[in-house]
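Missing here: one protein chain of the complex. Every other protein chain is in place.
This part shows chain A:
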Amino acid sequence: MASISLRSLVRPSLPVAPRIQPIIIAAFSTTSLVSAAAPPAIKNRKDLPKKTKKTYKKKQNIVPVKKPAPGERKAFRKRIQLSNNSALPVAGLDALEAQTMARAESSGRMFAVPDEVVDQLRALEAFKSTQTWNLFRKPHVLVRKETVELMGRLEASLEKKEAFKCYQCQDLTNGNTEYSPVPDTEPMQFTQPVYCLKLLQNIYKANRAVLEKTPLKQDWSRLSATLKPGSTLADLALSAKESEFAWPTLSALWTELTQPGQPPVLLTLDGLAHINKVSAYRDPAFNPVHAHELLLVRTFVDALSGKTKLPNGGAVIAATSQNNTHFHPSQELALSQLEAGQAGKPVPKPDPYERKYDDRVYDALKNSTVMRLEGVSKEEARVLMEYWGASGMLRSVLDSRVVAEKWALGGHGIVGEMERASLITMRM
């Protein structure tokens, strides 16, 4: 009752009588509407009913398949699989320790890579998708004679290696990563902000334990407000959240690492020829940019040539190979001269008719030491193949003839080719 009384008080906003609209009611008929409807009138030939061709093909049952998301296929292709549960675990092999590789007696033996080292190496992108880590239960490495020699040299230069930087330099110069000019530089220099940010994060991931323990020596508060005087290198590495600040932060980190009293540094680079060429980048005047004008490359090259001193000890290692490379006359000349000098042979002279010599490259390389890497020896190949056999990958009888055959088929002991000849084209 109350509602009625209330409604009577409220003035209706739309005074519409409920029965004023016409109510449509179908007329009474026993035939349906459809049959009652007249066929469309035929006015010309087009309106004549058309013969339709009968199709006897069954419609395919289309099952909705989820297409892979963008980048998923590439991620699958580039994924790095470091273990395989189908492979047999290999017992009786020692784990790698800090001093193992430097010991002479560990030459020509297989070692298991500890899990934490695997994580570090993975962060540094040291594993490649082309390598056959996915055939074995756990990553193991063969310590070669050359490894022992190299590690011996590293030992001589530093007490304990602490920090890594690892470059894949093909990506730096083939124009696939962003670059931006550094203002007020002549000739113009460039940074690669996205690559630098990724590198910083990788450095942090791989060397977190060391970076967190090392305090900053200088005041870097202008880079980030979070950097207090007592902050550590880890804070510095983490302070770059955006790619614009990546290069200043990276250069700050490098400056810190070259201060006396900081941990020694190991700089490594694969694909030396790629950082010695003229890069695929162009400056605003559309002139090609020499790779040494890229600041990240410049940092490495200065360290390699000895222009930047490493007061805490450390090593700079650059690698080149016959694959994925190009001929660079200056690099070839420098390396051949260094090699001849080390072997005590007559030093080759530069070719007077060669026009493509590059003095910057020659100067960068002339103070280094060259170590030529060949395939593994037959004894090492045997150790490696015994490991394959123990993993259940090699089924044939393993004797000196088989070792010699695979060694020859693998181009005198190139491990990847030996794997191709014996594991990948497996004939069971």
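By definition in this document, contacts are C-beta pairs under 8 Å (C-beta built on N, C-alpha and C of every residue); 3 or more make two chains touch, one makes a residue touch a chain; residues count from 1.
The definition used in the following text is that contacts and distances are computed from a predicted model.
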Requested in this report: Just go with whichever of "Small ribosomal subunit protein uS9m", "Exosome complex component RRP40", "Sec62/63 complex, subunit Sec66" or "Ras-related protein rabg3f" UniProt uses as the name of the absent chain.
Outcome: "Small ribosomal subunit protein uS9m"
Query - Touch criterion as defined above, residue of A:L88, A:A156, A:A209 or A:A408 at the omitted chain - result: A:A408
**Report entry** In chain A, positions touching the absent partner
**Finding:** 322, 375, 378, 400-401, 404-405, 407-412, 414, 417, 420-421, 425
